[in-house]
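Written below as structure tokens is the structure these notes are about.
Apart from one protein chain that is not included, each protein chain of the complex appears where it belongs.
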Amino acid sequence: MNQTIIALAINGIVFGLIVALIALGLSIIFGLLDIINLSHGDFFMVGTVFAYTTLSVLGHFWPALIIAPLIGFALGALIQFSIIQRIKNNAALSIVATFGLSMIIQEIVRMTFGAAPKRIMPPITGTFGMFGIEYEWYRIFAAIASIVAIGSFFIFLKSTKLGVWMRAVRHDRDTATTMGIPTQKVYLFTFGIGFAMAAVGGVIAAPITTVDFRTGVDILPFCFMAVIIGGLGNLPGTVAAAVLLAFLEGVISGFATPTIARIFSLVLMSSVLLIRPQGLFKGLTK
Amino acid sequence: MKPFLRIENLSKSFGGVKAVNNLSLELFPNRINAIIGPNGAGKTTLFNLITGFIKPDSGKIFFDDIELTHLPIHEISLLGIKRTLQIKSVFNSMTVYENLWITLSAHQGNVNPFKEISRYPEIKRRVNEIIEQLGLEHFANIQAGALSYGDVALLEIGMAIITSPKMILFDEPVCGMSPAETEKVVSKITSLAKETHIVIIEHDMDVVFKMADEIVVLAFGSKLASGTPKEIGSNQQVKEVYFGTDEVDA
Partner (left out) sequence: MKIHLPYAGLLLTLALAPWIIPIIGDPFWLSVLTEIIIWSCFAASINFLFGYVGLLSFGQALFFGFGMYGVGIGISSFQLPFWPAFFLGPFSATVMALITGIFAVRLTWHYFAIITVVFSLIFYFLALTLKSITGGDDGINFSLPDLFNFMGYTVSLTNTTTQYFFTLGVVVLCFWLIKIVMSSPYGRCLIAIRDNDVRASLIGINVYKLRLSAFVIAGFLAGVSGALFALFGRYASASYMFYHVSGEGVVWAIVGGVGTLLGPAIGTGVFILIREVVSSHWQHHALIVGAFAICIVIFAPEGIVGLWKKYSKRGPK
């Protein structure tokens, strides 16, 4: 029993890191574009499909880690250009638009990929002994890959010109424009990066979850929870919240059902919203 | 004579900056009181504290012996204390008529969900009265969102006076107005002062010195000086705070 809890807890952390990657994408789209992106979970799902397709077409899993962000970025930029831009950052309309987008993405996947859930084998097999249990190597890889992706994202934000521009637009859109920052390009880029990050998360998660056109719907509320509990606009907070929530849910599901664990996270989230809407991790804000 | 507004040791900080610093103030009836001071002196913050937008860190506010300090905004309003805002804001999707209508209806605490709006002749009569008084006939059925800035300011004044309040706080009432509009507003406020307690924040010194009977100067959140326009006009400290020390005139 003890060992199951440990396994569940570590699974939680691994899962939390993957979700953190996805939630960061959601957060920057929300923070810069004022868009509540209801299709963000589907971006993740598309990532899992990329993994499956790469594996079945090329015979290898690893290329997906390169293909997914590239195609994901292109798709994200395309969506921003053709749809999001025309709504002029109206949050209410963005809900309808991204809801419609979600329906379209799910249906396209259902048409091409099929309605039946599929599984893919982890590219790294085997387990090793840790804390008295046998733990899968792939999950450790998944955690590390997520950390690398998240780390790269933060370095990008801090050190590159585009990253600085993104932060400027997030802080004060109008001033950024008058300073000569090409805000339109920044929006394109932001949406592209958001999609790419979710897609990479999907690729990493594919071997440990099912590839199914509906997986986006389940992961979306979790991402929103991470963004809110972490604090809107607080990117490191989002990461911390995602990991914390997944860890707690993992542990609780050892004692009760996963559904009860989810209820717990939701109640925690309600409390945060009502008592401390700026999030739990205020101190980490840049 | 008793003061109608009494501020006792009022303090409010925003993240380390003391916007209002241990301010004590008394304003007396039967005169137009103006509050002036350089930017950041705490004038609008004071209005916000009085009307309940923000709660002070310490101190008390009394209106006619009723303590306002911890009351919510709408309760303070229902006591008969109305204000205009620095950035003029009204109900944009409603017409001028409807804006005035709801102001009066809300003041009467009317939340009847079943009676039709057209069945309130007394409110209609009073709204038309105000529209006439302020010369808003042309705009009565225009959406407030479509009005020019000066007309919105007029509407706001209409909304402030329609309930025949006990006290009105005007926050820069003539800001952005043409000389003709300014003249109209100044005479309106002056005539109001006979029945209502008036407190004005204003930057336009001509208007202040013309209208006010009593001026309070704020600087850095505290009271620097108070007195008649003549006294304030010759007060050296006041000049310094506005224009800086003039080293030529030693």
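By letter and in written order, the chains are A and B; residue numbering begins at 1 in each of them.
FYI, contacts are C-beta pairs under 8 Å (C-beta built on N, C-alpha and C of every residue); 3 or more make two chains touch, one makes a residue touch a chain.
What you see is a predicted model, and the numbers here were worked out from it, not measured in a lab.
K.L.:
So which of B:9, B:112 or B:148 would be touching the chain we can't see?
P.N.:
B:112
K.L.:
If the hidden chain were put back, which of A:11, A:54 or A:102 would touch it?
P.N.:
Only one of A:11, A:54 or A:102 touches the chain omitted from view, namely A:102.
K.L.:
For chain B, which residues lie in contact with the unshown chain of the complex?
P.N.:
51, 53, 72-74, 77-78, 82-83, 85, 89-94, 98, 101-103, 105-107, 109-117, 120, 159
K.L.:
By the contact definition given up top, give the residues of chain A that touch the hidden chain.
P.N.:
Those residues of chain A that touch the unshown chain are 36, 38, 83, 86-87, 90-93, 95-97, 99-104, 106-108, 110-111, 217, 221, 224-225, 228, 232, 257, 259-260, 262-263, 266-267, 269-270, 273-274, 277.
Note that only the chains that are shown with their structure count from here on.
K.L.:
Which integer distance in Å separates the CA centroid of chain A from that of chain B?
P.N.:
Computed value for the inter-centroid distance: 50 Å.
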